[in-house]
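Left out: one protein chain. Kept in place: all the others.
Note that the chains are named A and B in the order they appear, and that numbering of residues resets to 1 at the start of each chain.
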Amino acid sequence: MQVTFKDVTLSYDGKRDILKHLNFVIQEGSLVCLLGPSGGGKSTTLNLISGLLAPTGGHIFFDDADVTKKDALGRKVGMVFQNYALYPHLTVLKNIEFPLKMAKMSKADRTKRAKELAALVHVEDQLDKKPGELSGGQQQRVAIARALAKEPSILLLDEPLSNLDARLRIEMREEIRRIQRETGVTTVFVTHDQDEAMHISDQIMVLHDGHIQQFSTPKKLYASPDNLFVAQFIGEPVINSIPATALNHDLAGIVPDSILTQAQTAGIRPEALTLPQRALDPLVTLHGKVLEFDQFGRESTANIDYNGYQLISTEMSQLAHDTKELDFTLEKKGFFLFDADGKRIFGGDTPMVLVGDQSAQKDPAAAPTESGGDTHAE
Amino acid sequence: MKKVASILRYTILTLGALIMILPFFWMLSTSLKTQPETVQIPPVWIPKQLQWGNYVEAFKAAPFARYFVNSVIVTGVTTIGQLFTSILAAFAFSKLRFWGKNILFLIFLGTMMIPGEMLIIPNFVTLSNMHLVNTYGALILPWLASFFTVFTLRQTFNSVSDQTYFAAKIDGASDWRFLWHILVPMSKSTITAVTVLQVIGSWNAFMWPLIVTNDENMRTLPVGLQAFTTDAGTNFALLMAASTFVIIPMVVVYIFLQKYIIAGISNSGLKG
């Protein structure tokens, strides 16, 4: 089912809008993550899709049908809640059967269907247990099976992994991906964990402050953040952001003046700062002092002082640890400039027009549009 | 030291338990004595020959069978009825949206402050005007709803998350089905506790049945027993036998459902 939001606004108290004029289309069969810090409107958006919340303004469409006025049942959504909301007094089998029983399916049919679903989510050996006897991961699986039982138009998951421990979380997110692929059901998934979102989604919608900050593929989100918020929210370690003026001297004559004068903040991915001999597509060479090296597991970072600002790089592990000063390269990929409103005006998939760079002017399509993906941080 | 303290504890507790149990023991013992044995000094602890005939005699001496049936009917209907009205109301207060919810709830909380004894007079007048005095109606009707029960159940229903309510709605359950298929089974232990406490309360109720029943045929067991004391006079063996069969049913209920009663008391005590 394709989900379309047209100008959807929501306010709880009639004064302050929680969501402001939301417009988006979720493609049929895709797995979409709603990502953002808490209070950003992700769960609210999910509840608007589900029909548990009614918008204050605007329209919601499932395919071509306007479902704005319909409740959750009318929209035929399947939902997995954060605490799973399994019925504790019913067995696993009865839990999965419950929506079918409510739909008045015959007992034989619903048992058959429930068993198929239990097999799909790998809980077929737990059918006679009560939810309280299951582990968190198993409860999660049952909740997904129950949500899928009535062949929902869309499957909604509200922070389904937040109650699981770290190892199980990774296992379950792969499971959710697998189940989604096997069933092909359009799936919307709320999380505040960017890592989770980056790993399983076809598309990610970053929500903050009641607005969609960006809605695109994980790769693009990383390689071409639309604004400073997205750039800072996505990526680990966090992108270096320094006032653009700090770079003015080094960028003058390379980045056009028209852009430089507008630029307020520069964002530099930690992997975009590298040693000159390893540079792939350098923009400019900078000079700075090494402050310290840190080693975490297989990751290592270098702290560099540049014009009085600290920059973190992940690409300098080979550097001798007694290095005091050095020249280093700023790569094109992973370098962005943002204007006073936080909007990206340079870098990413914006055609990179450099001073004296004729080829880019002639052929903007050659700009590295979807390039960030292959280096994006694990 | 520790051992001494422990022995001391058990000694005190055992003594206390003996005092608690003694009236029950004395009741049973007396009920099985011959008339002369009851007044013997020093007291006879265990009668030489157990006079089971006392029970038969006591049972025939007054219409106890009728009282028993009355008590069963009144307790049963009151408990089931009250449970039904309270479950519905508690569900509305816990999960439904309606105008006047908070005000209504506050009014009911306020009424819990009023001593029930104050209501006896107007209720008696109401029921006389309805010509219900000396009927089951008078014994049952006023107790078919209890805000205390509503309040207790609402607390329990509130502890079932709204997520579960929404999950059931999404699964296609109507409010009615959600209530009876999900909420009630999930609240089983509280409902059992409330039920058992209500059964005990109804069975033992005295003042109200005393007031609304003049007719011997409508008396409940406690009222019947009280009336019987005059007839029994100094025949303590018979009186104790009669007391025993008023007490026994609730003791049986207590022994089997003890954990629910204790849980019910603890909950209502802590929340109330």
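Following the convention adopted for this analysis, a residue touches a chain if its C-beta (ideal position, glycine included) is under 8 Å from a C-beta of that chain, and two chains touch if they have at least 3 such contacts.
To be clear about the criterion, contacts and distances are computed from a predicted model.
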| item | value |
| --- | --- |
| Protein that the absent chain corresponds to, by UniProt name, given "Acetolactate synthase", "Sulfurtransferase complex subunit TusB", "ABC-type sugar transport system, permease component" or "Ethanolamine ammonia-lyase small subunit" | "ABC-type sugar transport system, permease component" |
| Touch criterion as defined above, residue of B:Thr34, B:Thr135 or B:Gln226 at the omitted chain | B:Gln226 |
| Given B:Asn70, B:Asn134, B:Thr164 or B:Ser243, the one touching the chain that is not displayed | B:Ser243 |
| Contact set of subunit B toward the excluded chain (per top definition) | 6, 9-10, 12-13, 16-17, 19-24, 26-27, 30, 38-39, 41-43, 84-86, 88-89, 91-93, 96-101, 104, 107-108, 111, 113-126, 128-129, 141-142, 144-145, 147, 150, 162, 166, 175, 200, 203-204, 206-207, 210-211, 221-223, 225-226, 229-230, 236, 239-240, 242-244, 246-247, 250-251, 253-255, 258, 261-262, 265-266, 269-270, 272 |
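As a convention for this text, only the chains that are shown with their structure count from here on.
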| item | value |
| --- | --- |
| Subunit A and subunit B, separation of their C-alpha mean positions in angstrom | 59 |
| Residues of subunit B touching subunit A in the complex | 161, 163-164, 166-173, 177, 182, 185-186, 188 |
| Residue ranges of subunit A touching subunit B (in the complex, touch as defined) | 50, 52, 71-73, 77-79, 81-83, 85, 87-90, 98-99, 102-103, 146-147, 150 |
